[in-house]
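This is the structure I want to talk about, given as structure tokens.
Only one protein chain is missing; all other protein chains are in place.
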Amino acid sequence: MNTRIFLGVLLFLLVFVVVGYALLTEGLLDVQAQDGSGRMQILKASQDAKSIEIGAAIFEEYCYSCHGVKGEGVPGKGPQLNPYLFTTRYPELRAANYPNSLRNFVKIATAGGRPDFTTYWADKGEIYAAPMQTWSAFFGGPLRDDQVENVTNYIMSWEATAGEAVVIAFEKIGNDVTKELPAGDAARGKRLWDKEENYASGKPSPCAACHSLNPGETLVGPSLAGLASRAGSTVSGQDAATYIRHSIQAPSDHIVTGGNFAAGDNSLMPANLGNDMSPQDLADLIAYLLTLR
Amino acid sequence: MADASTSSGQGITRREFLNYVWGASITLFLAQFGIGVYLFSLPRFREGEFGSDFDLGKLSEILPAPDSGPANFPDAKTWLVNVGPREAAKGEGQEGLLAIYKVCTHLGCLYKYEPSTERFECPCHGSKFHQDGTKILEEGPAPRGLDRFIVELKDASGNVVARTPEPAPNEDTYPPLPLKPEYADLRVVVKTSEKKQGGAPKSDRA
Partner (left out) sequence: MKIEPFNTLNEMRKQYGLKRTLGIKIDESVTRLTAGLGVNDIRGVLRGDPAPKPNPRVKPHTEGAFFHIWPSFYHEAVTKVFPTFRLGLISTAIFLIEIVTGLFLMLYYTPSPTAAYSDMLRILSNVPLGMLTRDIHRLAAEGMVLAVALHMWRTFLTGSYKKPRQFTYFTGVILLVFTLLLSFTGYLLPWDQLSLWAVTIGASMADAAPPPEVGRVAGLLLRGGLDLGAGGLLRFYLLHVFVLPLGVIVFLFVHYYKVVRHGHSLPPGLDAPGEDSARKVPPDRRVPFLPDIVTSELLWFGLIVALLVVGSAFFYDAPLENQADPSNTPLHTVAPWYFLWIQGMLKLGDKSLWGVVVPTILLVLHFALPYYDYNPSRRARDRRFAWAVSFFSVGTIVILSFMGSSAYLVGGAPETEVGFEFMRPERLGPEDIRNVPFDALRPGTYDTNALDESLKAEARPLYDSLDELKVLIERYQHPNLKKKLTSGHAIVKIEDWLKDKDGDVVLRRVSLTIEWLNEEGQVQSFVKYVYVHRDSSYPLLRLYHES
């Protein structure tokens, strides 16, 4: 019987010690709250990290095609978020007395979409093919509240490195349709199209966002299946290579019929895609497109 | 009355002693359990929830002009006031940045800022305060000036560069945080967990 009492003492003391240890490592002390060494702080960091993971996956599934793989924007489809939103756009809004925090701004746009076809890239001549749709289930979209929260957290995580807008110096081909191009490599052109390689500006090719290679499939712009077969006979006086080059550098020169490809007199295709390409990039892309019979 | 039983007056046995020790260990466990219950049940606040810290933004972006009225931050339940020379003279005499709690010190209503009189006025019982939170003695039943939160100015790495100063011996409340030009890029953090009481009412007829 005495043994049992002694065992009882040991057990209750064991529980006392373990719970005491738990209390000491929970994160209640100020120093733990500050350096994040308590269990609660570590777990909170872990939950925030998981939120970003899920947000990144949601971004890839829903937002890539318009805003770019890392938020760098897709001309004609969606404005740049990273880093333009943090370095320029939001400060502009604040200067004009926009009352919301940056996080709320991102969350509102994600949840409720945008009302217009043009946004802050209007000075770059950007017109978008469609306004941003609503994403929150509250407004008819596919995302639950926690998913909106997660993708907002992911987008906000770019703010930490937003100051480092890396400027890559390269020679852009721009809108100059007369400048001589080097010999084109169709294999590299295919890699550009498939985004396995980026343009000289560091940006990936945005073409596949609007142009399908399947016959008859119109995404935003017409299908490019069989392009090489008809490119030489579309505009009189332009051979296939020249026509393709003009389509890229000056899309409003000739707008294809048979679909809704224009807004007024202007083509929906962005006018300044050449600003992100070097002459070699353009040459390679044209060489690849010339293989599409 | 209980009568003396056979066990009184004898020495303590091992079993009895062990039972007392067990009782002590159970008491210890229960005491720790009680502390645990208390700590468990006390609500904690996260950053961004009222009761903890609010990062309101860059000082240069959110600071109103001196003496031009308060900036509104509803989530933090705070009026941010830039006390300039004119208002300081009316009130406690100190200039700088003040984060005033929106709740009246009388009975808990949210007072308003009245632009026509350039002071805070409470609609419930008529208490009136200067822009630096000083209670106007003759106007209204509030017992003291407006409560205020400690403000910290932090740099990009999170270091605290400036903080609301402690009251001087002749001051009865926390004064505004004096501003310097080099503070322009710092972030304003209002610590709603650290609320300080306002000072004694001051008569306007001086």
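Order of writing sets the chain letters: A and B. Residues in each chain are counted from 1.
As a working rule, a contact is a pair of C-beta atoms (placed from the backbone, for glycine too) under 8 Å apart; a residue touches a chain by one contact, two chains touch by 3 or more.
This is a predicted model, so every value here is computed, not measured.
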{"item": "Absent chain, residues of chain B that touch it", "value": "1-2, 4-8, 13, 15-16, 19-20, 22, 36-37, 39-42, 44, 46, 156"}
{"item": "Hidden partner interface residues of chain A, rising order", "value": "1, 4-5, 7-8, 11-12, 14-15, 18-19, 21-23, 25-28, 39-40, 42-50, 52-54, 56-57, 60, 70, 144-146, 157-158, 160-161"}
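Quick note on the criterion: only the chains that are shown with their structure count from here on.
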{"item": "Centroid spacing, where centroids are CA-atom means, of chain A and chain B in whole angstrom", "value": "43"}
{"item": "Touching residues (chain side chain B, partner chain A) in the complex", "value": "14-15, 18-19, 21-22, 25-26, 28-29, 32-33, 35-36, 39, 57, 61"}
{"item": "Of all residues in chain A, those that touch chain B in their complex", "value": "1-2, 5-6, 8-9, 12-13, 15-16, 19-20, 23, 28, 91, 94-95, 101"}
